[in-house]
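Every protein chain except one is present and positioned as in the full complex.
Then we have subunit A:
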Amino acid sequence: MADSALNAERPISTVHRQAGEVINRVILWAVFLTLSVICVYPMIWLFLNAFKSTNELFSASWALPETWRWENFTTAWGYGISRYLLNSVIVTVATVTTVLTLSSMAAYALVVMSFPAKAAIYMSILGGMILPPEVSLFPLFKVLAATDLYNTYFALILPNVAFHLPFTTFLIRSYMVGIPPDLREAALVEGASEGLVWRDIYMPLCRPILASAGLIAAMGVWNEFIFALTFVESDSVKTVTIGVMSFAVALRADYGIMMAGLALSILPILATFLILQRQFIGGLTQGAVK
């Protein structure tokens, strides 16, 4: 009886649901469109103005450039941006590689092995997320000075690694929990060592989360400012965030070239994101679907 009542109502409720879905969709699209305009517009503005002369930039800052001045980019490149970019790439790649290696090893141990004080160790790793980098600035500076690492790549790489380990470990661990433990046991029975299981089974299966976590860490390191400002001083190791600042000071008058420099400074990380975005989205959703 209850069944037939439900059946009678179904056509009406379907219509309702369809109308509701359309409205939902419209709202969703509107929200996302607004959001993406807010996010993307400044970037478009930056790239457009990077092709203008200073005068044009001030007279028509919303318009397309009259002539596309590619030379702005070559000039900016010549002003030392190239060196800063190279330094940023070195620091970012070294940091991200180290973080992913160490974090995935820690996560592997935390997920599959049993050892005393496991929960406490995990908690203390997570505790690292609470610590703001600013607090450790002075002690870190002393340590780096005492170890002669001040003003080297390591002065940026090591602190960045330390501050990205907790969250990256957290992300990778959450993902690894979803990998069936049978796989490891099957491999162990076949004679594999824990190291081989980590490298040959867990790492390939973790590709999506490695891409996501790596990208998050890479963006953090690329845009990192405080360490870069404090722990190095020579142009030969300065990263692009600080480099652009001194660049801006030097080019106070030529805004077009400054914009070109800024555009160059975000290009690599933007490109990385675009290349990895499919993996990135996969990493964010895959765990839930599986």
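Remarks
By our rule, contacts are C-beta pairs under 8 Å (C-beta built on N, C-alpha and C of every residue); 3 or more make two chains touch, one makes a residue touch a chain; residues count from 1.
Rule of thumb we're sticking to: contacts and distances are computed from a predicted model.
The protein name that UniProt records for the chain not on display, among "ABC-type polar-amino-acid transporter", "N-methylglutamate synthase subunit B", "sn-glycerol-3-phosphate import ATP-binding protein UgpC" or "Polysulfide reductase", is "sn-glycerol-3-phosphate import ATP-binding protein UgpC". The omitted chain makes contact with just one of the residues A:42, A:116 or A:204: A:204.
Shown as candidates are A:46, A:89, A:121 or A:183; the residue that touches the absent chain is A:183.
Of the residues in subunit A, those that touch the hidden partner chain are 180, 182-183, 185-192, 196, 200-201, 204-205.
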